[in-house]
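Reviewing the structure listed below.
The complex appears here minus one protein chain, its other protein chains still in place.
All chains are identified by letter, namely A and B, in their written order; residue positions are counted from 1 within each chain.
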Amino acid sequence: MSEITIAARNAKGEVTVSRAPYFPRKKKTITGRSIAVLVFLALCALFFCIPLYVVVVTSFKTMDQIREGAMFSLPYVWTLEAWDHAWNSACSGINCNGLKVGFWSSVSILIPSLILSIGISMITGYALALWNVRWAGAFLFILFICAFVPFQIIMFPLISMTAALKVYGSIWGVALVHAVLAMPVLTLIFRNYYKDIPQEIMSAAVMDSGSFWRIFTEIILPMSGNILIVVLIMQITSIWNDYLIGVTFGGPGSQPMTVNLANLITISTGVTRYNDNMAAALLTAIPPLVIYFFVGKLFVQGITAGAIKG
Amino acid sequence: MALRWSRWSPQLALVPAIAVTLVAFVGGIIWTVYLSLTRSRRIPEYTIDWSDWFRQYDRLFRDDAWAISLQNLIILGIGSALAIVFGFVLAAMIDRERRGESFFRTVFLYPLAISLIVTGAAWRWIFNPEYGVEPFLHSLGLTWVNASWLSSGETAMWAIILASVWQSSGFYMALMLAGLKSINSEIWSAARLDGVSLWKLYTQIIIPMMKFTFVTCAILLSLGVIKAYDVVVAMTNGGPGQSTYVPAFFTIQAMTGRGNLGFASAAAVMMLVITAIVFLPLVLLTAWQQRRSARIAK
């Protein structure tokens, strides 16, 4: 077969030579099976998006339009009225100050419980993974079991203990309980991460400085960037999304946003304002969703790390 | 002196964690077990009538709502298992059809980032009998459809299952996808060359290879079902009547609603027992895995 060349002049006037194909092949078309799979996946994606879609459009509608019953239709007029109402004046129980109260409670619960739980777990994980600690195996096993214990079994004791510490019904109480309950899982995650640090590094560090705390702050802490971010994201979302601990340990004014939302949707006094409810639901969902869409990959790492602790 | 100090530092560093574990977890569990043997009502009592120590459990096992709770637990468990199947199907499809992988992953996983209270609120709204999906379908002429699942005790559990599956399928998909990706790509090539049908490949090779992933998913699912509380609160609050009670909800209800501490403690202990039953295979499995990896390392 002889060589066939096609010479062409491109825009700059240079001659480019491209060869004609020897065995012209059909442009590769997508196979029937691929199309079927993609269609199925797209339908599933649609199913996953329906609730979000419905909630978003409802939150921008007026009550008059909602009463027409066309759930999936777009708002005639996009109004922020419901959002404003949900944020500023929706009622949770007898307080009608909107979800902003819960929002700020959630934020102020978040910060101390993050510091407390991550701080303790990191140090514990570091000591268990890299130092010769007596009974480390047994302690890890107990932590492993604690990570799966249902909350109800220690609910009343925790109420009594927080009451004795005079933090029951306050933001500090909720934060403390979050820290306690997250401790076993986080310790296991940190321990599993530190366990993979080469023993040589530790040996060298022990010979150079020897101090438990100095090695931690100067060597281990700078190596923990990745896991710290993963754990941070995981904890922020799980604390933000929690309802049970918030409703049990939070008093009036110190209940997180999810509790406000639950009160709003379950306790109906008079006419239910569905658009307010949906705006409130979205307001509650936005912080973790923002995290998810920006650092989704780390989020997935976090939940799978949390799932397969063993 | 400094050397001695450094030997003690790691042990000292463990003190807070050990204290929390012993006081909050171990102590808490003992405390609750003890309370379940007393006649405590709203206020804890610490005397045990040993002739009648089984009293609270006896009441519990004869309680209709507890029976409903256990029944619902099983229904919810079986129903939610759909999430594993669904998760696997999604993962298998995404894994083979690489197009759009990150898009589909993002869409299937976003429900996991949202609070179950929000999830419940959304689905509660969709199932709204006045303005929800039912009137919408009726307006399309599908008047035979009954989609007001939440207003009937027989169908309310289905709505909760649907919301749970919607919320958790993405999670199982992520675990399954990780499992599928760990399978040597040459296995796929070998099967292609051998002309093995997809069905045979999945049922005889791929799924058996992923049995550890499946067991992990099943255990996580069971633990999740036992803990299911938020979604019930947000969607039905136990109703209609007591038709959507589950153990987690029942226990809290007994404590805060009925104000019966001893009774609630007995229910909590039963929850712990159920967890242990589910948990045991995991412990055995982990031990087995470790033994196996130790053997391979040898």
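A few points about this structure:
In the analysis below, contacts are C-beta pairs under 8 Å (C-beta built on N, C-alpha and C of every residue); 3 or more make two chains touch, one makes a residue touch a chain.
Everything that follows uses one rule, which is that contacts and distances are computed from a predicted model.
Hidden chain, UniProt protein name from the list "Aldehyde dehydrogenase family protein", "Sarcosine oxidase subunit delta", "ABC transporter ATP-binding protein" or "Serine palmitoyltransferase": "ABC transporter ATP-binding protein".
Shown as candidates are B:Ser102, B:Ser139 or B:Ser189; the residue that touches the absent chain is B:Ser189. Annotation: of B:Ala67, B:Ala178 or B:Met209, B:Met209 touches the absent chain (contact as defined above). In the full complex, subunit A touches the omitted chain through residues 1, 19, 21-23, 25, 28.
Interface residues of subunit B with the unshown chain, by the touch rule above, are 184, 186-187, 189-190, 192-197, 200, 204-205, 208-209.
Going forward, only the chains that are shown with their structure count from here on.
Rounded to whole angstrom units, the spacing between the C-alpha centres of subunit A and subunit B is 17.
Interface of subunit B with subunit A (complex): residues 2-3, 6, 9-11, 13-14, 16-18, 20-21, 23-29, 31-32, 35, 44, 90, 93-94, 96-97, 99-100, 103-126, 128, 130-133, 135-136, 139, 166, 170-171, 174-175, 178, 216, 220, 223, 226-227, 229-230, 233-234, 237, 248, 251-252, 255-256, 261, 264-265, 267-269, 271-272, 275, 279, 282, 286.
Across the interface of their complex, subunit B is touched by residues 34, 37-38, 40-41, 44-45, 47-52, 54-55, 58, 66-67, 69-72, 120-121, 123-124, 126-128, 131-134, 139, 142-143, 145-146, 148-158, 160-161, 180, 183-184, 187, 210-213, 237, 240-244, 248, 258, 261-262, 265-266, 274, 277-278, 280-282, 284-285, 288-289, 291-293, 296, 299-300, 303-304, 307-308, 310 of subunit A.
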